[in-house]
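My questions will all concern the structure given below.
Missing here is one protein chain; the remaining ones are kept as they sit in the complex.
Showing chain A:
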Amino acid sequence: MQQPNNIIYKIEMAELKEELKGKIIEVLNLEDIAVADIADSDPLFGEGLGLDSIDALELIVLMDKEYGIKLSDPKQGKSIFQSIDTMAAYIAENRTK
């Protein structure tokens, strides 16, 4: 695993977050929302983007399809899907593709 203080790691994480925002907008068909409108620390559910339980299922499928991550424990979802920051960190740690 790359070190968090490594400059390359920081660039890769920034790219991953941008990519993730784009995929979320596309998969969830978030009309009128651009990548720039989503802050890395914004809550994805409730306030912030206001996603719901069906979106959570879409995000689980997105993680599997795009990054090869299977979430077998639904309880994990709550912490992983808190924000783009938490999603990107989990993906960076666990991705298989």
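Going forward, contacts are C-beta pairs under 8 Å (C-beta built on N, C-alpha and C of every residue); 3 or more make two chains touch, one makes a residue touch a chain; residues count from 1.
Here is the rule we go by: contacts and distances are computed from a predicted model.
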item: Listed names "Spermidine/putrescine transport system permease protein", "Electron transfer flavoprotein alpha subunit apoprotein", "PepSY-associated TM helix" or "3-oxoacyl-(Acyl-carrier-protein) synthase", matching UniProt entry of the absent chain; value: "3-oxoacyl-(Acyl-carrier-protein) synthase"
item: Chain not shown: contacting residue from A:Met13, A:Leu28 or A:Leu44; value: A:Leu28
item: Which of A:Lys10, A:Lys65, A:Lys78 or A:Arg95 contacts the chain that the document leaves out; value: A:Lys65
item: Where the unshown chain meets chain A, residue by residue; value: 27-32, 50, 52, 54, 57-58, 61, 64-65
